[in-house]
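Below you will find the structure I want to go over with you.
As you look at this complex, bear in mind that one protein chain is not there, while each of the others sits in place.
Letters A, B and C mark the chains as written, and numbering starts fresh at 1 in each.
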Amino acid sequence: MTTSSETSIRVRYAETDAMGIVHHAVYPVWMELGRSDFLRQAGMPYPEWEAVGIMMAVSELHLTYRAPARYDELVTVRSWLKSGGRRKVVFGYEVSRDGTRLVEGESVHLVVGPDGRHRTLPDAMLALVASAL
Amino acid sequence: MTTSSETSIRVRYAETDAMGIVHHAVYPVWMELGRSDFLRQAGMPYPEWEAVGIMMAVSELHLTYRAPARYDELVTVRSWLKSGGRRKVVFGYEVSRDGTRLVEGESVHLVVGPDGRHRTLPDAMLALVASAL
Amino acid sequence: MTTSSETSIRVRYAETDAMGIVHHAVYPVWMELGRSDFLRQAGMPYPEWEAVGIMMAVSELHLTYRAPARYDELVTVRSWLKSGGRRKVVFGYEVSRDGTRLVEGESVHLVVGPDGRHRTLPDAMLALVASAL
Partner (left out) sequence: MTTSSETSIRVRYAETDAMGIVHHAVYPVWMELGRSDFLRQAGMPYPEWEAVGIMMAVSELHLTYRAPARYDELVTVRSWLKSGGRRKVVFGYEVSRDGTRLVEGESVHLVVGPDGRHRTLPDAMLALVASAL
C-alpha cells in the first residue's frame, strides 16, 4: 500500500524567471512528475494505463504558493491519492525544501479514452486505486 | 475603463503533449500573458510596476478544464480584474476557441517588493486598479 | 512566392530566467513558431502536412546568440527556407527587436511519416517547397 510518494527534483535554470525564483507554471509540471512516481510506486505506472486506452485528463488544478524555490535547490514533491472512483481521481501534493512547505496543490482527473470521451476504470485498476487510498 | 482584455494566441507545437492536445501547465502561462495585456490596456503595464519595485506574486491558481486546444489553433484569453485592494488582486480568465469555452481560471496575487516581502499599492496604482474593476 | 515570413512575439514572463533575460531554450520554440507561420503563408500549413502523414522531424539545430531579449518586449522572428528537397528541408531564422539582431538560427528537418521512418515529399509539396525557395 502506498500512502504517499516522494519525488526529488533539482531546480533547473530554465524553470526560474526574472524574479529570480521558480515560475509558478512549473509547479503543475512537478506535480505531474510526482503523480507519475506515485502511480509507478503503487504498481500502476501511467504508461500501462495509456497502453490499455485509459487516460487521466486533468479537469481541475488548484495551487497555493507559500514560499519560492530557486535555481539548483533540491525540492521534494510529496504526492498522494485523495479520492478515487471509476470516473474521477483526485491527487494531493506538497512541494517542500528541507521541511519548509513551498506549495500545496490538488489535481482532479477524469477517466477518458484516447478520443477524450469518458470511460470507467476497469475493476483491476479500480482495486489498485482503492488500495492506494 | 477596461472591463476585460482579449489576447489572441496561436498554439505552439511545443505546447502540445503526447495526448495531442495542449498540456495543462500551458494555461497558467497563457493566463499570465492575458493578465499582462490587461494591465497594459488598463494603462499600467507590468514592467512599470516592476520599475517602481511593486510586484504581483502569485499566491493561488485555480483552473477548470472543459475542452482541449490543439496545435496551430487560434485561442483567445479573456482577462479581467475580479477584485483588487492595497495588498491583494484577483484576476479571472476564460480561454476559448471560436466561442467554445476551453478553460476557466483565476489567479490570486499578493503585492510584494523585490525582496518578496509584502508591500501596499501606492495611491495612484490603487486608483488605476479600482477604475479597472 | 514567399521569400521570408515575419512573426511578432510578445515576450512572456515565463520565458525569462533568473538572469532577467529570455532563456536560451525558448528560441527554438520561437523559431518553430516562425517556421509554422512561414509554411502557412507559403500556402502549405503544417497541420495539412500532418494530415497526409508527412512530418518534418528536427535533425539539427544551430543557434548563435548575440543579444538578450527581456520580458514584455516585442520581438520579430524572420523565417525563410534555405534549401529543400524530397528528403530534407533547411530553414533559416533571425530573431530581432527594433532592428537589432538578437539570435540567428538554422534548423534541419528530415521528411518522416507518423512512424518516424523516412518518407519523400509528394510532388505537389515539393513544388510548393521549390517555389518558396
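Following the convention adopted for this analysis, contacts are C-beta pairs under 8 Å (C-beta built on N, C-alpha and C of every residue); 3 or more make two chains touch, one makes a residue touch a chain.
Just so you know, these numbers come straight off a predicted model, no measurement behind them.
Chemist: For the chain that was dropped from the view, give me its touching partners among the shown chains.
Modeler: Spelled out, the missing chain touches these shown chains: A, B, C.
Chemist: With the full complex in mind, choose from C:Met55, C:Val90 or C:Leu128 the residue touching the hidden chain.
Modeler: Considering all chains, including the one not shown, the answer is C:Met55.
Chemist: If you put the missing chain back, which residues of chain B would it touch?
Modeler: Missing-chain contacts on chain B: residues 13-14, 16-18, 20-21, 23, 25, 70-71.
Chemist: Touching residues of chain C against the unshown chain: what are they?
Modeler: Where chain C meets the chain not shown: residues 19, 21, 24-26, 28-29, 32, 55, 57-65, 68, 114, 116.
Chemist: Go through chain A and note every residue touching the omitted chain.
Modeler: Those residues of chain A that touch the unshown chain are 10, 12-14, 29, 32-33, 36, 45-47, 71-72.
By definition in this document, only the chains that are shown with their structure count from here on.
Chemist: Report the inter-centroid distance (CA atoms only) between chain A and chain B in whole Å.
Modeler: 24
Chemist: Multi-chain contacts in chain B: which residues touch at least two other chains?
Modeler: Within chain B, the residues that touch at least two other chains are 29, 32.
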